[in-house]
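Here the complex is missing one protein chain, while the rest keep their positions.
Entry: chain A
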C-alpha cells in the first residue's frame, strides 16, 4: 500500500505510466480476477463494439456482470477498438448488460482504460452524445451495485459513462480527467506542448482525486500481476460486500449523495 506514497511521481509521470502499452490488459484482468467469464456481444440495435468487452462471470464463486474497455494488444486489434475508444454502440452494449444485471440482481464491475469516447463521423451520426447521456441517466437509478476501477486512462465523459455508479477506484498509475492534458493545454493556452504543466494543475492523479473525494481509493500496482490481481480482488470483495448489504433505496440514495456534493 505504501508504494505510491514513498516514490512520489509527478503528474506527468503518472500520465505516461497510465498510457504505457505494457499495462495490464482487459483480457489479463478478466482471467486474473474472475472465473468462468462468458462474453456477451452486441447492443441489440446495430453493432458490436470491440472497444467494450462485456459478459457474465463468477467473482469468488458469485455471479457478476463485468464490463471492460479494451485497448487491444495487436496493431490490428488496436485499430479495431480505436485504441480503446468506444463507439456509441459500445455504450449501448454496456447499458444493455447493466440492465440485464439489474433484472437478475447481480452486481456490476467495470474496468475503464480509455482516452475517451471515439470522436469520429460515424460516432456523431450514431449519437455518441445520446449514448453516453442514456448511460448516465439509467445508471443513476439502477438497482444493483455498480463498482468501477480505472486501470489506465479515465478520459472525460467516455470514462464517466462507465464510472457513474457507487464506487470508483483507481490504479496507482492511472489518471482521470475532463480532457487529455494535451487538449487542456491547447484549449487554455493554445499550446499543447505545455501538457506536463496542465497535468499538474488538472489534479488528475489518483492521490489528488482521492483528496477531493472524486474517487474512493487507490489500488497499488506492483510489477507482479499475481499481486496486482490480489489487490483488485480485495477491493472488489470489500466494495461488493458493502454495497450488497444495502436496501435498493439506500443504495440509490447513497449513489446520489456521492455526486450531489460536487
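Keep this in mind: contacts are C-beta pairs under 8 Å (C-beta built on N, C-alpha and C of every residue); 3 or more make two chains touch, one makes a residue touch a chain; residues count from 1.
We adopt the following convention: contacts and distances are computed from a predicted model.
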From "Acetolactate synthase", "Lactate utilization protein", "Phosphonate ABC transporter ATP-binding protein" or "Acetyl-coenzyme A carboxylase carboxyl transferase subunit beta", the UniProt protein name for the chain not displayed is "Acetyl-coenzyme A carboxylase carboxyl transferase subunit beta"
Touch with the missing chain holds, among A:53, A:144 or A:209, for A:209
Touch assignment to the omitted chain, from A:74, A:121 or A:224, lands on A:121
The listed residue (A:95, A:179, A:195 or A:251) that touches the chain absent from the view is A:179
Touch rule applied to chain A and the missing chain gives residues 117-121, 123-130, 132-134, 136-138, 140-141, 156-157, 160-161, 164, 176-179, 183-184, 187-188, 201-204, 209, 212, 214, 255-256, 259-260, 262
